[in-house]
Structure formats: structure tokens, C-alpha cells
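Only a single protein chain was left out; the remaining protein chains are all shown in position.
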Amino acid sequence: MITKGTRRRAWPRRAALIATAAAAAIFAAARMLPSRAVAAGDTITLGAAVSLTGKYSTNGKNTLDGYQLAVKRINELGGVKVGERTYRLAIKYYDDESTSARGAQLVERLITQDGIKYILGPYSSGLTKAIAPVTEKYQLPMVEGNGADRSLFTHGFRYLFAVLNTSDHYLRSAVTLLADHAKDLGRKPSDVKIAIAIENDDFSQDVRDGIVEDAKRLGMQVVIDDKLPPEVNDMSSTLTKVKALRPDMLAVSGHAKGATLAVRQVAEQQIQVPMLALTHCDSAQIAEKFPRDAEYAVCGSQWDEGLAYSDKWFGSAHDYAERFKKEFGYEAPYQAAESTASVLVFVDAFTRAKSLDPKKVRDAIAATDMMTFFGPIKFDETGKNVAKSMVLYQVQGGQYKVVAPERWARSKLIFPMPPWSERGAPASASHATPGPTGSGTASGTGSGR
Amino acid sequence: MDNLRILIQAPVLNLQLIVDGVLVGSVFALAAFGMALVWGVTNIINVAQGELVMLGGYVAIYTAAAGVHPLFALPLAFAALYLLGWLLYRLVVFRVVGRDLFISVLATFGLSILLQQLANQFFGADIRTARPELGTLFLAGGRVSVPEIKLIALAAALVLGAALTAFLKVSRLGQAIRASAQNPRAARVLGIDTDHVYAATFALNAAICGATGALVAMTWVIHPYLGLPFTVRSFMIVVVAGLGNVLGIPIVAAGLGTVEQYAGFVLGAEFQTGILFSLLVAILVARNQLLRRQRRHLE
Partner (left out) sequence: MTSGVARRGAELGVLALGVAAPWLAPAWVTQLAFLWLMVLFALTWDVVGGQMGYNSFGNVLFFGLGAYATSLLQRGSHLGYYASLFLGMGLSAVIAVAAAALLGPLILDMRGHYFAIATLGLGVAAAELFAAWEWVGGGSGILPALPPGTVPERNRFFYYVLFGLALATFLTLRWAYRTRFGLVINAIRDDEAKAEAMGLHTTRYKVAAWMLSALFLGLAGGPVAGLAGFVDPRDLAFAGSTFGVWMVLMAILGGKGTLWGPVVGAVIFHAVQEAFWTFLLGWQRVALGALIVAIVVFFPEGIMGWLRARNPGWFGEVVEEPRRGGAQP
């Protein structure tokens, strides 16, 4: 046994050779890997980073399914017409593991090693933020449907286009609705108090900023402004504050976990708040999982299958939802719809540009002005979609009913939430759904949108 | 500090914060018991502790999905994870017993990644939850709310602590465990199969984590990535209480839970975790400095 005391610090020459050999092997392997060309023959390949593992894997799958449904449908309809030729569409993707570092790395790989020239966005603002500098650096267009952070559009990126509304819009309409209803009750806006609790990440930060800005604009006070660390499971300290300060609205944004916790803990502690506004209600399936407790919750969403949009590829929003359900066996969440719409933007742009040159395609995308099942799409000079508006729905009778924007709303907001003592048995048992139902909400217990 | 003023103006809120702190802390105390047990007996810091909790949670989820009331998942998860713990010991852990503590940290870290990722593959990353359909108690004229499920968690922590202490004192296996912890060699000389003892200890720890997981599923949510924060918290509790101080664990857990609630209330939820860990470092440094005066150090 060689003891520590007698170990001579002699030079491990063989070990150094091993290191060299290993390094050389890596370089040799790298050189031998071919880089494939894109638009080889008759296929246009779009590249994407998707979260197949990690905390975003569910929504990552939604995103991928959205992309793949689009590709399948386009190919079914004959492909993409570019000038004289017609091309099939295909997607090449890698798993970004829900981490920004990986996402950026693999988009570089798609571009430099796989020769991809057109990128579809990842899931989440954080990942989009990490990838946008990469596509910008290589000057290749990226159309994304799942990165809604406002700050993405303040850097002057010319190659980034987003089909969805920026995340600050998620709950702005909730604030406006609150102001309207407060006026009805004869209260001054400055008396209205808002409480915000978000998960401390990009997306939720933006949602919060939108609320704060509109609150300020309308003269309302923000009395609670909490940012929960991502691994925290319990909102108790925030809810105790809510009990103390009695705000008129509690807004919670924390992806599916935030929505679940909010609904559960607000009910558990019987917190009385006139409006509970959330994001990701459909991902969390609050109406299905908490039928009594989720009632009256208000949710922001990018899209609803009951809206009257339609296009030549998928028909109406409802048709899209049916097709999606048939293909993948679950209800289409808005994340999938936005992803499909991203592909449609590319298809439309290729056809108008009559070319596959990335710069020309980029210019064609910038000039987009189209209607899709997802909504109208038109980009401003920063790449944001300024034609579509965000949707707000409320859980009524166990179903998600659109209550804003007024133009598309089929139901009215129930405000304020009735006190807990008056809330009886689960909604689905107690009342048959009164009034007109949205054409999309066919299933009784709400859809997992 | 507006929030601080609120606390002074409405003292009943302090009660709520303390109650919440104790209740939340009790769940972590459970995991801490298990960690202290394994650490004290086998000198292994089980970084996969949180993943064991997570798996226990999934047992509860699937039990609930099968129609059984989630509270029955507690013993089920206990049993299921006992078996898993035994298996993990026989496959991997026995190889790192008796080695450097640091090695065990890394080995169990590898295990934790493995379990976490396997869970992600097989269960998906969706958050899941089980609904025990329990109510809420209201104290102090309805101003302090105590969800019944959290009360059950507190009861479980106390019962488990007592049961564990009794088990270790009275039963044969318990005594064998204590003997192996005091002096493995002597224990072997006296005929105790320390390998079996270690396996039982690790399995017991896993079982405790399993039951904890079932409680977590009913109180909060379960997803494949909840492991690491759980591990770190239970670890923190054991370290602050001091290894070997079983009674200290629920007290420290309650204390840290309360600190967290106050930090969240007064400063904002975003400071909860940061303050907690800064406190951990400060406590360790302070304890060490006190010992340094006697020319000793934290052991």
C-alpha cells in the first residue's frame, strides 16, 4: 500500500498522454461528423430546441406536438410552395433539458452542425431569451410562440418574431375589469387594493409588471408584491398578508404549480378576496382537480378554442382543437396552438418571399399580415404580434367561460366572489350550466386547455 | 417597514405566522429524522433524501387515483419505500458505507439524479396533487386558520419522533442500531450483523421519507424536481440541531419554519430562502467560533 507520506510528486507522463489522446480523439471525432445541409432536395427543415426533460417538459411536449401537427397538416395539404417548387416540411429538434445554457448550445449546434436556417422557438421566456442572441448573431429568423417576456423585444433583435402576446398582457384585462366593477360599486380607484404573488422567474415577473403598470395608470394601490422562490411550495406567509391587508384582487402567477397552490391554499385558509386572478389555470387543470375551490377564479390565456378565428389550413379554432385531440389524445392547450401558429408564419413567409434565403424570409415574416385559427398575426418593428389580444376566462359551473375581451366574450364576469360560507357543493353537481355555453367547451367538466 | 407595523398592530397575525411555521416545519422535521438516523448510524449523508420523499408522494398520487383515500397512502408509502430503500442499500449504498463521508455525498447525489430523472421519464414533469378532502380549523375567533392536513403532518412528526426514540431504546434491532452507531467493530465482535443493521437503517429512513411524501402530496404538490430543496432543508435542520440531538430536530424545524414565515411576511417571499441559508451559514460560523475559544471545532 502506498502511504501518503512516501508518495513522490513525480510526473505522470502516461497520464498526460492519456489526456492528450482523449483530447485528440474528441477533435478527430468532431472533424469526422458531417454537417448536413438543409432544404436538401425537396425538404425544408425547421430547427427547434424543446424541453423534453426538466421542469418544462410537459409544456415542452405541448410545444413539440404543436409544431408536429403543423408540419403534418402542411404536408397533407401538399407542402410549401416557394416560387415554382413545392417543398415538404420537416423539423429537427433537440432536448434543451429546460435549461437556458443547453438551449443556447443546441441552437448553435442546429445552426452550425446541422445546417438549419430557420428556427422555431423553445418553451418559456427564459429559454427564448438565451436563444435569441444566438439566432440574432447568425442572422437567421426565429418565430416563436412560447416566449412572452417583454424584455425580449427591447434589444433591437431583428430576427426574432413572436406570435403570442407579451406576458405583461396576461392579467392586464383583469385589472381593467376590476376597475370597471369597482366603479359600478361606487368606489374610487385609489381605494382599490391589489395583491400580487409570483414565482420569481422571467415570465411571472412580466405578468407582474403588466399588472403594476395598469394599476398605476388607473390609480390603484399594490399592497402586496411577493416573489416566491421557485422551490417554495407554500404560500402561507403571503396569504397571511392577504388576510391582514384585504386586497380586492389577488393575482398569482407561478405556472401550473402556482395556480394549484393558490387555489388550494386560498380555499384551505378560506381567504376572502373578491377576485382571484391566475395564469396557467388550464395547465394546472384547476377546474377538473378542484371543482369547488376553483370556481370563480379568473384566468389569463393566449387562446381559447371557442373564439371565432379561422384559417385555410385548420379551419376554425374549434376545428384545430378537434384535430389536435384526435392526433394526440388530449385537449389542445394554448401552448400547442401558439406553436402551430409559429410554423404557419414560416409557411406563409416562404410563399410570399418566393425564396429560401434567410434574409428574404426574414423580411417576408416582418411583413406578415394574416389570420390564423390562433388569431390575427401582424408584427411590429420589434417583432411583437400587435394584432391579437389576450383572453380572460372565469371558471363558472366547472367550465372555463370567456369573459374578456368583450368583443369575444360570451359570459359575464361574476364579481365579487361569493363568501366561502355560501359556497356549497361542487359546481358540477349543483347547477346545470345557465346561459350560452362557448361552442368549444363540449365536455362537462371543462377542458384541459 | 409597513409589514412590521402590521404585525405589531394585529398581534393575532403573529400567531398565524408561528402556527404556519411550526406546521410547515414539521413536514421537514420528518425527513430530518430519517437523515439524522442514517447519518448517525452509517455516517452517510443521504443526498437522495428528497427524491425518496418525492417517490413516496407518487405512491400517494397513484393510490388516490385508484380510488383509495390518500391517508391510507401513508402506511402504503412507508412500506413501499422501505422495500426500495432496502434495494438501494443492497445495490449501491453498501459500497460506500465505511468510506469517506464525502464519497457518500457524491454517491447519493448520483442516486438522486438517477431517481429524479427516472421519475421524470415515467411520471412526467406535470405537477400532481392528491386531495384529502379535509377541512380547516379556525382558532382565535376565526382569524387563525389551521388546515387539518397540516395538523396531521405535525401529529405524524411527533408520533414518529416518539416511536423512533422508543424503537431505538427498546427493540432488539433498535439496540443493535445504536450499538453499531457507537462502535461498529465492537458490535460485530458481539455478534451483530452490522451490514443487516445498516440496511435496516437505510430502509427505515426511506420508509419515513415515503410517509413524508404522502403528506406532501396531500398538502402541497408533487413533481419530479422537488427533491433537492427537501434534502437541503432536512439537512440544514439536522446540522443546526446537531447530530445526535433527536429532540432538537422538531424544535429546530419549527424554529426555521417560523423564521421563514416571518422573513416572507416582513421582507417579501423572495427573501425567504436567501435569508434561511444565510442564517444557516451564520449559525455554523457562530457555533464554530464558540468552540474555537476552547480550541475545539465543530465535529
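Which chain is which? They are A and B, in the order written, and residues in each are numbered from 1.
Criterion: a contact is a pair of C-beta atoms (placed from the backbone, for glycine too) under 8 Å apart; a residue touches a chain by one contact, two chains touch by 3 or more.
From a predicted model like this one, the values you see are computed outputs, not experimental measurements.
In the complete complex, the residue from A:Gly79, A:Pro189 or A:Pro229 that touches the missing chain is A:Pro229. Contact with the omitted chain, checked across B:Leu4, B:Leu247 or B:Leu298, is made by B:Leu298.
In the complete complex, the hidden chain is touched by one of B:Ile45, B:Ala125 or B:Ala179, namely B:Ile45.
Although one chain is not drawn, the whole complex shows that of A:Thr99, A:Thr176, A:Gln272 or A:Ser310 it is A:Thr99 that touches it. The set of subunit B residues touching the chain not shown comprises 45, 92, 95-96, 99-103, 105-107, 109-118, 120-121, 228, 232, 235-236, 239, 268, 270-271, 273-274, 277-278, 280-281, 284-285, 288-289, 292, 297-299.
Interface residues of subunit A facing the missing partner chain: 2, 4-5, 7-20, 22-24, 26-27, 30-31, 33, 35, 52-53, 94-95, 97, 99-102, 104-105, 108-109, 112-113, 126, 129-130, 133-134, 137-138, 149, 151, 155, 200-202, 205, 227, 229-230.
Quick note on the criterion: only the chains that are shown with their structure count from here on.
One simple way to say how far apart two chains are is to compare their mean CA positions; for subunit A and subunit B this gives 34 Å.
Those residues of subunit A that touch subunit B in the shared complex are 53-58, 197, 200, 225-229, 231-238, 240-241, 243-245, 256-257, 260-261, 264, 268-270, 284, 289-290. Across the interface of their complex, subunit A is touched by residues 3, 6, 10, 13, 16-17, 20, 24, 117, 120-121, 124-127, 129, 131, 136, 138, 143, 145, 147, 216, 220-221, 223, 225-226, 228-229, 260-265, 268-270, 272-274 of subunit B.
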